[in-house]
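One structure is given here, and the rest of the page talks about it.
For chain A:
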Amino acid sequence: MQNFKTYLLLILLFLISSSNYALDIDPCKHSKDIEFWKPFCDLCGCATSSGSSGFGTLSNANFIGLRYISQSFKSRDGIFTNSPSSYEYVNTYQLWTQIPISQKIYISASLPYQDLKRTFDSGAVNEELDGFGDASVMGWFKWQFYKKNTNDSIPYPVTRPLSKHALQIGVGAKLPTGEFEEQLTDRVNPGFQVGTGSLDAILSLGYNFSGDRVGFSSIFTYYLKGENKNDYRYGNQFNYTGTAFYRIPFNRSALTPFLGLSGDSYKEIEQYGEQQADTNGNILNGTFGAEYATGKFIIGANAAIPVSQDLFGGNVHANEKLSFYVNFML
Partner candidate 1 sequence: MKNIFYILLACIVFIYGCKSDTPEISYAPTSISLEAPSNFPELKYELSNNPITQEGFDLGKALFYEGRLSSNNAIPCAFCHEQAFAFTHHGHTLSHGVNGGIGFRNSPPIQNLGYFSDFMWDGAASHLDLQPIIPITSELEMDETLSNIELKLKEDAYYQKQFQLAFEDGAISSENILKALSQFMLMMVSSNSKYDKYIRNEDGVTLTDIELRGQTIFQNKCTSCHATDLFTDQSYRNTGLPVNPVLNDKGRYNVLENEADLYKFKVPSLRNIEKTFPYMHDGRFSTLAAVLNFYDEGMVENGGVVDESLLREDGSFGIPLTEVEKTELIAFLLTLTDDEFLNDTRFAEF
Partner candidate 2 sequence: MKITNFFTILLLSVTILSCSSDDEGTESLDGQSGNLVIKFDNGVGDQDFIFDVSYNKSSEESYKLSSVKYLVSNIELTNSDGTTFLYPVDDNAFIVDEADANAAGEIWITLENVPAADYTDISFGVGIDQERFLKGADGQGDLLEIAQEKGMLWSWATGFRFIRLDGSFSNSTITDEALNIHMGSVGTSLDNYREVSLELPNTVLVREDATPELHVKADISVVFDGETSVVLADGYNQVHTDEVTTPIIANNIMGMFSVHHVHNE
């Protein structure tokens, strides 16, 4: 097992170091998955995504898996209220993993592959992009609490019983492994990219409560976006999620449906140090879905439905986001 872990770490290192692909990757698809505890921006600094799609499984198991995320947007293709629209479709295929380093520390990482398409009301030729997106790596510290002692006697057994509450702190980075094309920023939705071309820092703070059946997790994440080689910097992003779940056990498996809220707040995009008007935004989603754990596998599906949004001065409208994943437990 130790070897396997080391092997995976080396693969990640390799991926990080070879981040200078020149691939024709498509627009950054910010998926708006917030139903997972740990927000994890797998996409480029797409200002339109309602934050990252979250990461991991509800049970916070260690795994390696594949996730598919589908999202679409409707944007105004022009400066007038009656300008025609363009429609962006983003499909992300992600290889993702969570690996423990020690009892309290673990690492999560993901490498997405983006497939983007944009169509126009005006009849202009469709735009299509695809390629590897921006990989992310985060290190986590889990601060598990313990139950208070009810009397002075030393509890038996010696190991302290865990509390149902836990805090997690994560620090990581999104790497510029996907290609950013400045030309594409000419459109009103500059998130249509495969990568952001920037190195971003990610800071996360999470709280979760896990009871026998009922659980709750929340995460607050702040993305400090970096500037890319075109002096282009997506606006910093703040993401919040809260999810309540209920575990239904069966003989050898469990089904955990969940319900929650997630939201994002984006600051303006800057280039050459100047803010660009109407490039900030907010979005609030209602989320729901379910996970099915059986044997070494966890299969999950979820949806995030925008409840209120104001993106790019109202020029971009995000539609619902769906995702499916299959994970193999480590």
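The criterion applied here is as follows: a residue touches a chain if its C-beta (ideal position, glycine included) is under 8 Å from a C-beta of that chain, and two chains touch if they have at least 3 such contacts; residues count from 1.
How these were chosen: all candidates are chains of the complex that A comes from, given by their letters.
All of these numbers come straight from a predicted model, not from anything done at the bench.
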{"item": "For chain A, as assembled in this complex, the candidate in touch from 1 or 2", "value": "2"}
{"item": "Residues of chain A touching candidate 2 in the complex", "value": "6, 9, 77-83, 101-102, 105, 107, 122-124, 137-139, 171-173, 182-183, 185-186, 198-201, 203, 224, 226-227, 230-231, 271-272, 274, 276-277"}
